[in-house]
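Okay, structure first, notes after.
Heads up, one of the protein chains got dropped from this complex, but the rest are sitting where they should.
So, chain A:
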Amino acid sequence: MAFRSSRRWQFRQPSVIPGFGLALGVTLSWLTLIVLIPLSGLIWRSSGLGWSKFFALASDERTVNALTISFGTAFVAAVINLVFGVVLAWVLVRYQFPGKRVIDAMVDLPFALPTAVAGIALTALYAPNGWIGSLLEPLGIKIAFTPAGIVVALVFVGLPFVVRTVQPIMEEIDKEVEEAAATLGASRYQTISRVLLPGLLPAGLTGFALAFARGVGEYGSVIFIAGNLPYVSEIAPLLIIIRLEEFNYPAATAIAAVMLVLSFIMLLVINTIQSWSRRRYGYGA
């Protein structure tokens, strides 16, 4: 935030490095080609429906249900990832221990693994006869083939986002800050809650938003573990696929368009909170 204030809205910052025009041109055309054209195609196709038909399809009970499940499970999974991602990043940044590099590398595995493979592996683990599932079953806890299973899959695919966004910010916080807090008489709890966490909040929120957005659209890993029962564990991406299987392209694009708009609103809200907290606490800009 070096150039806040009056110069903030200037189109072009004078820079010693040339090539702004070219770089901006590449950026815009690439984004248009890869993101804007496909997405506007989606909007365009669903706009052919007309508003009343679009609303009828979007407010269909089953659609609303699937959207609730998708956004709900993605939210829960992102919250879990936020908590444990911060803890994991903390351990990786602040402590030295054997095998640390291996663990650090393992965090990225969910990025690399095809999500369907993850889904099958998780289902095998959490199914009633799986390693973990068979331990939980006597307690009456069912994970696989319930919405809880969806959360497990989404926690898996979303894990790296929080860790990788929080980690570099954490590395920047000097240990002296903690020591200073301690010398000024802060308890450990106060040090964490009032000194460390506020500074991590913007980065944490970024990670949360990324994990959340990833979870909303996730299909591959979820369909194996979800159970896919209509009104119970049917996610919105599956409903889109079902509509496509019915060769009902308008309904499929309508659901997709609703997801797009909802995700956009969520990201906007999270971004607003983030920039507020950045202004409030001034870290991590």
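To be clear about the criterion, contacts are C-beta pairs under 8 Å (C-beta built on N, C-alpha and C of every residue); 3 or more make two chains touch, one makes a residue touch a chain; residues count from 1.
Just so we're on the same page, contacts and distances are computed from a predicted model.
You can't see one chain of this complex, but its UniProt record names it "Sulfate ABC transporter substrate-binding protein", from the set "Dihydroorotase", "Oxidoreductase", "Sulfate ABC transporter substrate-binding protein" or "Biotin-dependent carboxyltransferase family protein". Note on the undisplayed chain: of the listed residues A:15, A:52, A:96 or A:129, the one touching it is A:129. Within the complete assembly, A:144 is the residue of A:144, A:166, A:181 or A:257 that touches the hidden chain. Across the interface with the omitted chain, chain A contributes residues 61-62, 120, 123-124, 127-130, 144-145, 223-224, 227-231, 238, 241-248, 251.
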